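Quick notes on the structure that follows.
Only a single protein chain was left out; the remaining protein chains are all shown in position.
The letters A, B and C name the chains in turn, as written, and every chain counts its residues from 1.
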Amino acid sequence: MEFSYDERTEELRGQLLAFMDELVYPAEPVLAAQLADPAREPWSIPPVVAELQAAARARGLWNLFLPGEHGAGLTNQQYAPLAEITGRSILLAPAALNCAAPDTGNMEVLAQFGDEAQRKQWLEPLLAGEIRSAFAMTEPEVASSDATNITTRIARDGDEYVVNGRKWYITGAMNPECRIFIVMGKTDPTAATHRQQSMILVPRDTPGVTVKRGMKVFGYEDADHGGHAEILFENVRVPAANLIGEEGSGFAIAQARLGPGRIHHCMRAIGIAERALELMCRRVSERVAFGKPLAEQGVVQDWIAEARVRIEQARLLVLKTAWLMDTVGNRGAHTEIQAIKIAVPATVEWILDKAVQAHGAAGVSQDTPLAQLWAGNRTLRLADGPDEVHKRSLARRELKRYQQKEV
Amino acid sequence: MEFSYDERTEELRGQLLAFMDELVYPAEPVLAAQLADPAREPWSIPPVVAELQAAARARGLWNLFLPGEHGAGLTNQQYAPLAEITGRSILLAPAALNCAAPDTGNMEVLAQFGDEAQRKQWLEPLLAGEIRSAFAMTEPEVASSDATNITTRIARDGDEYVVNGRKWYITGAMNPECRIFIVMGKTDPTAATHRQQSMILVPRDTPGVTVKRGMKVFGYEDADHGGHAEILFENVRVPAANLIGEEGSGFAIAQARLGPGRIHHCMRAIGIAERALELMCRRVSERVAFGKPLAEQGVVQDWIAEARVRIEQARLLVLKTAWLMDTVGNRGAHTEIQAIKIAVPATVEWILDKAVQAHGAAGVSQDTPLAQLWAGNRTLRLADGPDEVHKRSLARRELKRYQQKEV
Amino acid sequence: MEFSYDERTEELRGQLLAFMDELVYPAEPVLAAQLADPAREPWSIPPVVAELQAAARARGLWNLFLPGEHGAGLTNQQYAPLAEITGRSILLAPAALNCAAPDTGNMEVLAQFGDEAQRKQWLEPLLAGEIRSAFAMTEPEVASSDATNITTRIARDGDEYVVNGRKWYITGAMNPECRIFIVMGKTDPTAATHRQQSMILVPRDTPGVTVKRGMKVFGYEDADHGGHAEILFENVRVPAANLIGEEGSGFAIAQARLGPGRIHHCMRAIGIAERALELMCRRVSERVAFGKPLAEQGVVQDWIAEARVRIEQARLLVLKTAWLMDTVGNRGAHTEIQAIKIAVPATVEWILDKAVQAHGAAGVSQDTPLAQLWAGNRTLRLADGPDEVHKRSLARRELKRYQQKEV
Partner (left out) sequence: MEFSYDERTEELRGQLLAFMDELVYPAEPVLAAQLADPAREPWSIPPVVAELQAAARARGLWNLFLPGEHGAGLTNQQYAPLAEITGRSILLAPAALNCAAPDTGNMEVLAQFGDEAQRKQWLEPLLAGEIRSAFAMTEPEVASSDATNITTRIARDGDEYVVNGRKWYITGAMNPECRIFIVMGKTDPTAATHRQQSMILVPRDTPGVTVKRGMKVFGYEDADHGGHAEILFENVRVPAANLIGEEGSGFAIAQARLGPGRIHHCMRAIGIAERALELMCRRVSERVAFGKPLAEQGVVQDWIAEARVRIEQARLLVLKTAWLMDTVGNRGAHTEIQAIKIAVPATVEWILDKAVQAHGAAGVSQDTPLAQLWAGNRTLRLADGPDEVHKRSLARRELKRYQQKEV
């Protein structure tokens, strides 16, 4: 066993920490000001993001998430501590490094399952940060974290596919620079359960696509990263070549996409927790009540200790999961991926709640990032399948493991 | 002991329930539409509220919160179950009945401590629902839930007082119809700790008053009830006659205001919890996953049972507190008022969290009221003094009680 | 609404509090010494209990639990605050007043369902405190909190019934003075689900009855009140006249017995919580660490405040349940009886845990009552049906209530 980071990771951590200190943290108030500017085009990404992207790319801090030839070629173990650092400034740093969801997952899908034409047309500009993308899976009418419930129809008609359906909470899609949607739907509702689904590329400007409204998250529009759109697909026709992989491969591709997606969320969430703990420590060191700093109150100290103890445990489970993905593959790390999906958002929520409480009214306001971080993190307990579904699945595997050993 | 409501209460409950069914619930989508109307004057109260107010007044459902000659003359016990019902549609019903915070507390202050001229000028139009008011106590720079920390200065200068200070989270003050602010400040920073503070009436349009911005609550502006303003008072001059009571009485008036304020919040919060539980029951009865309604999942049943058990306990403590306030006075009910301030928001938060979870993405969205209710309720854990301050105080009293019995 | 106790209750409370102060609390160390006496006959009840019983009976504090002609004739509302007081010295006070489980429930069964001969032979000496009884329902092999699962057989054979089965955790039955067992079994396994069971009186000394061993509760034998026996019934023959009520009435009698049994447990548990809080307050006032009494530590204050807030809520729900049982009957109070069964043991467990923690090693030792109280209370979360079963049932009723209102 060995708990230290390797040389390559330490080197990149050093560069990234410097980038954060020099450029990202100072850009946070700039982002806020640009978002608040009444003259801003609705849903456009504030210009400070592009500036940071240029700087990051120049420093080689670019596409770190992507293994293999198209990206930085890091392992999950190597990327994990870097993703954590970007989580400390979640509205800016992941986007600055071209490592923000859902583009990361979409690029992975294109790199792994796209054909050459698809990669040429969509992966390249995504890798270059020239356009953004969305992943259109969730539907309002069904429990769509179970992909087998999806009702959107992708029907073959000659050389084209015709897409009909309603999606919502399509992150990033309100941003006009989000040019391409990967749409999940059913090509054959009569096939075997996990062979009914396919994924298809639908350019934003295709006739029949209506980006209807931005869905909110506890009052937030998340306009800084393109919001969360409700989208109607009404007789949307795209060339048959837009299908990713073959008909019926949608479920498998979705599964392949989920593992890395989940661990990336968890890595960044650890960074959010560290930021929240730091803000809490600062606040309670400065704020005086009843004649002494809040930091000297026993209950506050209890929060800080619990926060530290919980973060350490959660981080280690994320890192071990990354190591497993690298050594035995995403399938072999299935239990651990599920475990961090369950554990990390709950841990981070608890810490954010305490950080909010330590800040009083400022904690729920727009003057600290805490409330928005809380809201974003809260959704992780229900996005990509609610905690309850994952617990059920993990428990069944645990029980089966026990029962098989018995025999 | 007797746990049933008296005849007058049952009669009013019947009328109020009918009013809710006939007018309030149907007005909820109207309110949403009016709030979303891009042509709306910012921060103005949507017209549906005034319509409901007219209807409520016509039915005698008006100023129910106010004991004594100026109001409906109900006891706390009688008002509690009615306030709970209004909590079921928190954005509309309290305002419709002229029973919404902070006007309720302000009317109480004016009724109890205002002189005849003050009552004539401000209490009468408030009782008539013609204007709205705000209570300017909280300051960003200090732990102002302890009123002794307040830094705003109210300095006598001839026949006038000059007010200087910065306040925030002044609920209702973004609404242009909010005509009067009750401002808490220090008239004599050298007096005994609890005799330094005074309250003074500052009309909105007084020179030197700047309503600077709306403070948010987890992304919500709460524009439906006038938001939460940050307000600058810079050399604001008002006649000396605007002082409420005498110099140095501010702390005592604030204390008198808090008891009823807290119990009203708690009463309504019980109604919020009932609404959330009802929404949860509806959702899980309708939503199917893994081949059966969510209502048949054990974990969901556990939530529902816990919610019911917790609501029943919390409501009883609120009702007993109301009874104590009626029988031994607010001072005698001090421990219980503090107990409900601690218990109720935490209970309601737990239930709202589960209701959100049961709704999936819809739960955090603008399509159900749950996320906004959660955010509003979350602030109760820190408004009027964070939980931790109340627990500390309650524990000390418990310890003293024990130690005195010992001797 | 009215939250004060009536005159009769207040009078009895005064008498009982005096009895506790004068005789019960001073007897606690006497009980401990008598239990520790190596010369004691195993499982016999220490003599101090009989002394207290004589005193209680002389003062009219006797059989307070029993409504109707055979007992003190109190309502549930009146008995509840008295039972709470006895809970403060749970090992002595209930027994002293002849108000200890399981005799209370057994006397209720005999009073309500026994025939004259059965009442003459068994109820009279029980009411007089001359003998003790046990209720033999739980079986090790099945989930017997659901009475329909019971496997013990009660077979008619001429003028006799023949009983075969194995029972455990039969409270009180290790005590040789426990003369009579009410045994639950199946007289007709082919009847309708709830008509298969019957209850029958089996004297301890009947051939075929083997009291096998004392079952422990977290290491405690609970020898002070007769332990918890495992009992074998092997071809045990009793006269047919020993059947209580008619064949097939066992399930209904068990249901009738459960309501009062549960509320009595909950009432006493509130008293346990008050005692624990008092012990915690004493300890933290006296114990010094880091230069000041523990009472000044913020975390300890948090515990004390939470304990007070939770006790108040739990007590009110118990009292309301008692009032409902008095006014609408046990059936009408079904939800509330279930609610207190869920809520009270969990609340009391939390408080006991904190009281233990505040006492350090003494808290888990035999030198304070806390650890034993904890263990006894812990079993309430699984006795008479585990929490999970009650929550499931309560939730289904809540859902049905919602669904029916909908239609």
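Heads up, the rule we're going with is that contacts are C-beta pairs under 8 Å (C-beta built on N, C-alpha and C of every residue); 3 or more make two chains touch, one makes a residue touch a chain.
In this text the structure is predicted, and so the values were computed from the model without any measurement.
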Task: Contact residue for the chain not shown (choose from A:Arg13, A:Arg213 or A:Lys320) - done: A:Lys320
Task: From C:Ala117, C:Ala191, C:Val328 or C:Leu382, residue that would touch the chain that is not displayed - done: C:Leu382
- [ ] Based on the whole complex, identify which of C:Trp62, C:Phe135, C:Tyr169 or C:Phe251 touches the chain you can't see.
- [x] C:Tyr169
Task: Residue touching the undisplayed chain, where the options are C:Pro29, C:Pro189 or C:Gly360 - done: C:Gly360
Open item on the list: Applying the definition given at the start, please give the residues of subunit B touching the unseen chain.
Closed with: 297-302
Task: Residues of subunit C (touch criterion as defined above) contacting the omitted chain - done: 138, 140, 143, 145-146, 149, 168-169, 215-221, 287-290, 297, 299-300, 356-357, 360-366, 371-372, 374-375, 378-379, 381-383, 386-389, 391
Open item on the list: Applying the definition given at the start, please give the residues of subunit A touching the unseen chain.
Closed with: 1-6, 77, 277-278, 281-282, 284-285, 295, 298, 300-306, 308-310, 312-314, 316-317, 319-320, 323-324, 335-336, 339, 342-343, 388, 390-392, 394-396, 398-399, 402-403, 406
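Convention: only the chains that are shown with their structure count from here on.
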Task: Same or different residue numbers at the subunit A/subunit C copy interface, by half rule - done: same
- [ ] Starting from the Cα centroid of subunit B, hunt down the chain whose centroid lies farthest away.
- [x] C
TODO: Take the average of all CA coordinates in subunit A, do the same for subunit B, and state the distance between these two points in whole angstrom.
DONE: 37
Open item on the list: Distance between subunit B and subunit C based on Cα centroids, please, to the nearest Å.
Closed with: 43
TODO: Check each residue of subunit A and list the ones that touch at least two other chains.
DONE: 297, 299-300
